[in-house]
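Note that this complex is displayed minus one protein chain, with the remaining chains in position.
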Amino acid sequence: MFTFEELKRSFLVSIWFVFLTFPIMVIRVDSIEKTVQWRWMNMVYVAIGSFILSFVFRYMMQRKEMKSEDNGDGDKKDKTGRSFIHRWLADPKYRNAILGSLLAAAIIFPHVFSTYQTSIMTTALMYVVLGLGLNIVVGLAGLLDLGYVAFYAVGAYTYALLYHFFGVGFWVALPIGGLLAALFGILLGIPVLRLRGDYLAIVTLGFGEIIRLVMENWGAFSQGPSGVSNIPRPSFFGIDMSLDTALVYTYYLMILLVIFTIFFVNRLQDSRLGRAWIALREDEIACQAMGIDKMKTKLVAFSLGAFWAGIVGVIFAAKTTFISPRSFTFIESAIILSIVVLGGMGSIIGVIFGALILILLPEYLRALSEYRMLAFGAILVCMMVFRPQGIIGSIRRTYTYQNRKKADGEVS
Amino acid sequence: MKLNLSKKLIAATAGLMLIAAAPVAGFAEDTIKLGVVGPHSGDLASYGLPSVNAAKILAEQINAAGGINGKKIELLVEDTVCDAKTATDVATKLISDGAQIVLGGICSGSTKAALPIYKDSGILVMSPSATNPALTQSGDYDNFFRTIAPDDAQAQLDVDFALDKLGYTKIAVVHDKGDYGKGFAEFAKKFLEESGKAEVVLFEGVTPGAVDYSAIVQKIKKSGAEAVMFGGYHPEASKIVTMMKKKRLKADFISDDGVKDNTFIKVAGKFAESAYASGPTDTSSNPLNKAAVAAHKAEYNADPGAFYENAYSAVLAMANAVKVAGSTDLDALKKALQSEKVDTPVGTISFDERGDAIGVGFSVYQVQDGVFVELK
Partner (left out) sequence: MDYFIELLFSGLSRGAIYALIALGYTMVYGIIGLINFAHGEIYMIGAFTSFIIATILTILGFPGLAIILLAGLAAVIWSASYGYTIEKVAYKPLRHAPRLSALISAIGMSMFLQNYVLLAQTSDFLPFPQLVPDFDFMEPIAHIVGSSDMVILVTTTVVMICLTILIKYTKIGKAMRATSQDRTMAMLVGINVNRIISITFIIGSSLAAIGGMLVASHIGQINFYIGFIAGIKAFTAAVLGGIGSIPGAVLGSVVLGLTESFATGYVSSDYEDVFAFSLLVLILIFKPSGLLGKADTQKV
């Protein structure tokens, strides 16, 4: 396996990385005291590390290429071109068993694990819903939105400020937050939806920043950068709950919301509207020719996506009891987008996996302490390089001709 | 194949459970677990990491001397990125891991988010840098203490100094839009207006991290301000003083203790000369302070960063309280903190009922020949 040629290549890669990382890794200077510190050991680590990693990288690339030669996609597929998870879910026998056991696991989870585990799982579930919401916009309708966090912020601030000024409770604020976010989605959507691709991306990014900056600067309204504190947790018929119970309660709320969202989005996908979105994503002009109102369809996608973000925003404010503009930076949008892409665009199961991985990963990477975010960045790159279509890609709608002996994978 | 997969699944689940269960296994009472929280990555890492260093150095020293009442200190360092959501998750994690006292909450915002959770579990939290007045004055968080003066106290000091000692009548108040900087600036503005002696000719925020501040400096120049009062941290402060000198603006510069940091002088160099900043009284000649800085230099071969002394003092105060109280019970600790005086790098301190430090004298410093000199 280790031919001379490969050893030579890895050796060259290792030399290259030693050169590349030389100033940053080896030298450290103090320009005031005029001292230079040479850390030669780092050079040795880089050399050994890159030597080994170059083998791994090459091996993984080969595997990826071999697979794509096999069946055009990374998954083990049956003849209808579905990966095993989709296959399991398509079979009612398996599906009920899987869904049932998942639900049971979700229900007993807070009683088996610590408060911390419940807390981060709740956070992860929030991102599942955010991911599913953004999936409508990016995955189904194909509109790249880099400012999704703005709608999340609208929801969170709706609850925080309604409570702060009028003492409105969680359950009243929940729908208001969602609807207000949807309204913002429409307001933003009307002028910008005729932009395409990356121009739309940058405008939504700008919009996200505008919302955050306004919250930061308009102190009289939003309490500025110091944020709104003492937001009450979700109530349950006015019963006083201890912190632990409240967290578990929020967790169950999130489970319900996740189930509802999955149900809703799943039905939506199969609806006339969902098909219109997918068609729009594939070819706008053909779509218009077929008589689909482009603006209306896009606006509905935008506002529906925003609606979920608003709902989660309200829950977020209730869960952390404190919000400030710092929670709604561009990085947050990037993370939610990563969830959608990493999971597999347009695929509900994929987005769920993506959210769980991306949100729980940094928590479990805490063992690496200061190397945590370094590892997170590296994993993001590797995931994309080795599985660009996402963990679980969406299945394209296929029609199989019964009279054919050999069913074709994708009929377009 | 399917069998194989389910085996793998079982193995993975078991592995996950083991990981999850691991912290519970270490729940023995033979150590004192000190949580250290703050931003250890991201844009604010430079304010969070010095506290970790302070805690590491002191934990090593205390453990080498036999620990507190025979118990060793164990550090649980967790990154909150100054994000409210992460900070609350970290709080539940620390509680699950059995932390008994917590150093930190670097940013006021994320500290505010996490405090109710610590309070619920009766855990003492001491921050080296969260200056939002409401943290102590609202009375909501009786488990919270800090070794830094709140925004309003500092703003009062700076305003008095600017009006009485320097006699300015036109002052521009500038801040960095952050919760610390803007909080300070708003109090400064309020006190200036209440005094009736000076006019606030400009009140604006600059965007932190912007590549160039010349426009705001030109605006200050146009406003005719004799002095700029800045709320925020040293990176923006050094950019502003540099730009002020480069644009030949002759207004004085007064700031808070986010700026009274040696990095400010290092970065701004000759442009920092004659700038004023408030900070804890007379720290550099304090032998404890010298020892603290020397320990950092020995360990990390670099000067300590922002809030290092405050964090160092906080750990000393908490260690002493644990020693006196003989336990980590919140009420006993509070009593000890309020009654016992501790020698720390920021002075001999104890705490008032609300949790603010008494004895952290505050003075105004001026940069003279490249060092902060206390003005009496």
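Here are a few things to note about the model shown:
A and B are the chain letters, set down in written order, and residue numbers restart from 1 in every chain.
As a working rule, a residue touches a chain if its C-beta (ideal position, glycine included) is under 8 Å from a C-beta of that chain, and two chains touch if they have at least 3 such contacts.
Since the structure is predicted, the reported quantities are computational estimates derived from the model, not experimental observations.
Interface note: of B:Lys219, B:Lys323 or B:Arg354, the residue touching the hidden chain in the full complex is B:Lys219. Across B:Ser129, B:Asn143, B:Thr242 or B:Thr344, the residue that sits in touch with the chain not pictured is B:Thr242. For the options B:Lys177, B:Lys260, B:His296 or B:Lys334, the residue in contact with the chain missing from this view is B:Lys177. For the chain missing from the display, the contacting residue among B:Val36, B:Val267, B:Ile349 or B:Val364 is B:Val267, taking the whole complex into account. Where chain B meets the omitted chain, the residues involved are 41-43, 45-46, 49, 177, 204-207, 209-212, 214-216, 218-219, 221-222, 234-235, 238-239, 242, 246-249, 263, 266-269, 271, 302, 305. Remark: the residues of chain A touching the chain excluded from display are 16-17, 19-21, 23-25, 27-32, 34, 36, 42, 57, 61, 64, 138, 144, 191-192, 194-196, 198-199, 201-203, 205-207, 209-210, 213-214, 217, 284-286, 330, 334, 337-338, 341-342, 345, 370-371, 373-374, 376-381, 383-386, 388-390.
The rule we apply is simple: only the chains that are shown with their structure count from here on.
With centres defined as mean CA coordinates, chain B is found 33 Å away from chain A.
The touching residues of chain B, counted against chain A in their complex, run 19-20, 23-24, 40-42, 77-79, 82-85, 88-89, 92-93, 95-97, 107-110, 112-113, 116-117, 120-121, 132, 134, 140, 177-179, 182-183, 186, 205, 266, 301-302. Chain A makes touch with chain B in their complex at residues 30, 32, 37, 113-120, 123, 216-217, 219, 224-227, 229-230, 242-243, 247, 316, 319-324, 326-327, 363-364, 366, 369-370, 372-373.
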